[in-house]
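The structure under discussion is supplied below as structure tokens; questions concerning it will follow.
Removed: one protein chain of the complex. Kept in place: all other protein chains.
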Amino acid sequence: MKSKPLHIKLDQKQEELKSELDMQDDVVFKQIFIPGYEVSGLFVFVNGTMDYRSFNEIVLDLSAAQVETRHRVSIEQLVISKICSVREQDVETYETAKEHIFDGKTLLFIDGMVKGYVLNLVKEKNRTFGEPSTERVVRGPKMGFIESLQENIGLIRQYSNHPSLIVQQQKFGTMEKREVALIYYEGKASDSLLKEVNKRINEVKATDLQDSGMLEELIEDTALTPFPQIQNTERPDKVLAALQEGRVVIMVDGSPFALMAPTTITMLLQSPDDYYERWVAGSFLRIIRYLSLFVTVFLSGIYISLVSFNPGLLPSELAMTIAGTRENVPFPPFVEAIIMEVTIELLREAGIRLPSPIGQTVGLVGGVIIGQAAVQANIVSSLMVIIVSITTITSFTVPQYSFGLAFRALRFGAMIFAAVLGLYGTTLFFIIVISHLSKLTSFKEPYFQPMDFIGKKTWKDAFLRLPKRKKGGDSFGPVRRQNS
Amino acid sequence: MGQSEGKILSGELAAIISCSMLGIGMLTLPRTLTEKIHSTDGWIVLILTGIAITLLLCLLVVLLKKHKVADYYTYMEEAYGKWLSKLIGLVVVVYFIGVASFEVLAMSEMVRFYLLEETPVEIVILSMILASVHLLTGKIKAIAKACVFFLPLTIVIVLLIYLFSLRIVELRNLQPVLAKGFLPVMKGMGSGTLSFFGIELFIFLFGVVKNQNKIKSGVLIGFSIPLILYVITYVLVVATLTVPEVEAVTLPTISFVQSFEVTGIFLERMELFLLITWILQFFLTHAIYFYFAAEGMTKIFSNSYTTNLIVLVPVVFLLAKIPKDITGILKMSDLLGYLFPVILIGLPIITFVIVQLKRSRRSG
Partner (left out) sequence: MKRLCLILLIPLLTGCWDSENIEELSLVVGVGIDKSKKDDEIMLTQQILVPPGNSVQENQAQLKYKNVTVSAQTLHEAIRDSLLITNTVLTNHQRIILINEDVLRKIPMEAIINQSIRDNNTRRSCHVYLTKRPTKEILGRSEDGEIPSNVIYELKDNEHRTNKILPPLTLGKASSNLQSDGSFAIQAVDIRGGKLILKGAGVINNSKLVGVMNDEDIAALNWLNGKVKGGIIEAVQHGKPLSVEVINRTRRKITTELNGDHLTINIEVGYTARLSEDWYGKENSFEKAYLKEVERIAEDEVKKDVKKIAYKLQHDYKTGVAGLYRYVQNQHPKFWEKNKNKWDEIFSKADINYEVDLRIVDFGSKGGIK
């Protein structure tokens, strides 16, 4: 569209704007008369985006203005002084005026003046800061991000006031313009990482984002993997820790989830309260988490391979028990396991979608009643129900929801391999998963780094969480990651 | 600085060497050793052989470092000229392919005997080869990580099994020490070479290690881990099964683990864990040799690495299908056993001498 300069006359402006915004019923035109100067003004804004209280204040201020006889000020000076706190910039064309109107700003035109003033009276529609719902901790900050980018950045700035904390903002999208912020510590994040991140972000700048999850998919290394290669979090303390480690944080306006890159498996398995609790408890929980990861993926597979391929490896009494419980079950263990696992996954999915009180009921009904009924109907064996329950519980211990999802899906792979090749198949699947992880990268940094477990300096924080005996703060310099 | 750069740390070098050594050797070692010397002194043989190889390794590292070898194939080209070096390289590649096939074959035999009796061996072999191709697309860095992950796992599990076994071990069976004098021990020195397969690979890994100063320690650590495991295994197995019995059973280490049960915990049969960890080790040994074969072909024919990987799949598979029975397998291992010292000792030393002569002539 051509950019038409604004008319001088207020009436003309109003007519022009009205004709252009014919369709838009929510655009409001409000006339005001300033008696002292005998001029009229015109406010234009979109209904609902504006904070009426501050609007009223300005209106009152303007209409009460008197002509000072001693130091006579022009109408322009008067208006500017009255609106200085909210004035953002001036517009001179209808085109930019329109843009600002839909950006949620309020426009003020004064009769006889060409330009219009853009007033920022935007009322942010936000939740209040609350406890993050996906990453709960027992001990530690109970604050989570909200949907407003500016508030979130403010939160980070509040805790980290070092000048080398860099926040770069850019606009994304074509239809919906969204702010995306890139946050890092200058000097800590490596140059190669920043270059890579900037390159990838610039490639996808034209996309409309509804959530940071969409951005995550666009900038990750490969899509052919169940594992998330970028960590996301709602917790400011996690973001701050990531920044300290020299990682880059990406936040999208409208999404309470911050993205952190690069990431590794060990990071995904750490919960912030590992560091807030005493180290013994922290280490213990970490070991439990690794163990439960293994159980989640492989327990059903091991059960299938032991029961239908190598029962000889079971202790005699256990073999007897299993044979007893399976006596009247018509299906092979694989089918049995698939039935139960799929049922549990369905219940879990249903429980998330339903309102929380009903969700709990569904979980209870599903878990207890279906399990019990299935055993009594001889569709599955009672041991299978136990095993499925265990794998379900263990899959919840992963602190990162998306990471836990990956392992839930992998479990079915392990079951198929076990059903075909028994214990050898299960081992083969283990090999394939580890091979896959070994090849995976996150922003060209290794994703899975077993060297961390035995490295001289890193082992203390990889598998366990041993106490740090460091006096004073970290030295400020590039963070050296093992093997990068 | 990332994954794609393909440099490995000295710790990873150690893990690769350890993993390439731990393979079929560990399961048959007690038998092959006692067969040769007919006494319980195999552990002395192992330690002496270990010391000898350690010295040799130190020498080789010094030699290779002196000539600043970054890539062994270009180094050979310097020594033998373009065509001869390609020919020698081809022999080396054939050796690598041979070991890769042998390991996967041995594994399939173990799986067939202990886990899957009816399943066609071809499926087991093929699935293993494809799984290793999957890993190998990640090149040396991915292999290094898999090794670093699986090696501690193997060590911990094996030592745990051994700990449980202590109840039935009768160390008295190991006496008398040196009953037949030193002679049989010296004679036995050559046997069990199969167990030391894998150490020769460090020659080809020389260029990719990040910290060149730590190569020696990496190689020696990588060598000593399997050696220690071998000695422990030999002592425990012979002490439990006694010499005549060890000579009689096919896979003495597995028979040893089968001779006891741990009551009271969820799984009382320990061979389950041994079999699983050994499938892992077979896989790694196989994958490492496979990698070096593909890598070597890339250097010789200067074509794409991925193509070589795919071309090698049927080659390795068919080669593993050639031996029809146990004797065929043993013949194959003997054949490879002859090539092993040539590649470990002969080739590097001759190459060194020739390059040394050429370089001194050029400068002088």
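In this document, chain identifiers A and B correspond to the written order of the chains, with residue numbering beginning at 1 in each.
Just so it is clear, contacts are C-beta pairs under 8 Å (C-beta built on N, C-alpha and C of every residue); 3 or more make two chains touch, one makes a residue touch a chain.
These numbers come from a predicted model, not from an experiment.
Visitor: Of the residues A:Ala64, A:Ala323 or A:Ala409, I need the one that contacts the missing chain.
Guide: Spelled out, the listed residue whose C-beta touches the missing chain is A:Ala323.
Visitor: Which candidate, A:Gly130, A:Pro311 or A:Pro467, sits in contact with the chain we can't see?
Guide: Within the whole complex, the residue contacting the unshown chain is A:Pro311.
Visitor: One chain isn't shown here. Among A:Gly41, A:Pro272, A:Gly351 or A:Gly422, which residue touches it?
Guide: Of the listed residues, the one touching the omitted chain is A:Gly422.
Visitor: Going by the contact rule already stated, which one of A:Gly36, A:Pro332 or A:Gly366 would touch the omitted chain in the full complex?
Guide: Of all options in A:Gly36, A:Pro332 or A:Gly366, contact with the hidden chain holds for A:Pro332.
Visitor: Quickly run down the residues of chain A that touch the omitted chain.
Guide: 224, 307-309, 311-314, 316, 319-320, 322-329, 332-334, 378, 416-417, 419-422, 425, 432
Visitor: Using the document's contact rule, name the residues of chain B that touch the chain not shown here.
Guide: On the side of chain B, residues 113-120, 123, 126-127, 130-131, 133-134, 137, 172-173, 175-176, 179-180, 240-242, 244-245, 248-249, 255, 258-261, 269 touch the unshown chain.
The rule is simple: only the chains that are shown with their structure count from here on.
Visitor: Could you list, by residue number, the parts of chain B that touch chain A in their complex?
Guide: For chain B paired with chain A, touching residues are 1-4, 9, 11-12, 111, 115-116, 119, 123-124, 127-128, 131, 134-135, 137-138, 141-143, 145-146, 148-150, 152, 263, 266-269, 271-272, 275-276, 279-280, 283.
Visitor: Please name which positions on chain A make contact with chain B in the complex.
Guide: That would be residues 190, 192, 309-310, 312-315, 318, 421-424, 427-428, 430-432, 434-439, 441, 444-446, 448-451, 453-455, 483-484 of chain A.
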